[in-house]
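Here the complex is missing one protein chain, while the rest keep their positions.
So, subunit A:
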């Protein structure tokens, strides 16, 4: 494979949505840095994070936008999710209200986002359930070396905090045509799988080649857009310097 021509690479804007504290930022941190911070809000402090996902025929460069806490008081701006090509709508398996909130976000995306948007419904905190321990194996963690995975095994005895069955959520996801995963940002279980599945599901037609950071934004409307970063200093010929 060493001599193969470089694969086409495309930027995809991916947004996170869901109730506060379901683990959105933790999922990003796990995916991008393979890290987890217990009992602590991970600080993202970036407009977006980037992470590449290598598929057999192409490379997807995710620009992952976190809510920056604006979901806490229902204050997310439309500009946040309007141009997204992919969305992770996250709920907490141990918190029934969070699935209701997730359904609200799915409906909002279906109304407001780009028509071809790929949405994944993600039930997080699987490690707090009985099957979470079983699922915590390193095999589930894809290419990342997941040292933390074993930690989940200790929670067998802790009892099952699950409040939302897999069937219930899966049935809803199927009805709405969403990808569906149960994950643990804590153990890393299924996290990479979510992003890989999204990368695979992005229709080829909604992709375009990279133009650098920020390129994913408004990908569909390349033609009329003006790039303020490229000021044309030699423009004075067009000025009426009669």
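Throughout what follows, a residue touches a chain if its C-beta (ideal position, glycine included) is under 8 Å from a C-beta of that chain, and two chains touch if they have at least 3 such contacts; residues count from 1.
The rule we apply is simple: contacts and distances are computed from a predicted model.
**Q** Refer to UniProt and select, among "Rab proteins geranylgeranyltransferase", "Zuotin", "Ubiquinone biosynthesis protein" or "Cytosolic Fe-S cluster assembly factor NUBP1 homolog", the name of the complex member that is left out.
**A** Result for the unshown chain: "Rab proteins geranylgeranyltransferase".
**Q** Could you tell me which of A:49, A:126 or A:185 touches the chain that is not displayed?
**A** Answer from the full complex: A:49 touches the omitted chain.
**Q** Need a quick check: the contact residues on subunit A for the chain that isn't drawn.
**A** Touching the missing chain: residues 20-21, 32-33, 44-56, 59, 63, 68-70, 72-75, 77-80, 82-83, 111-112, 142-144, 192, 195-196, 200, 213-214, 217-218, 221, 223-232, 235-242.
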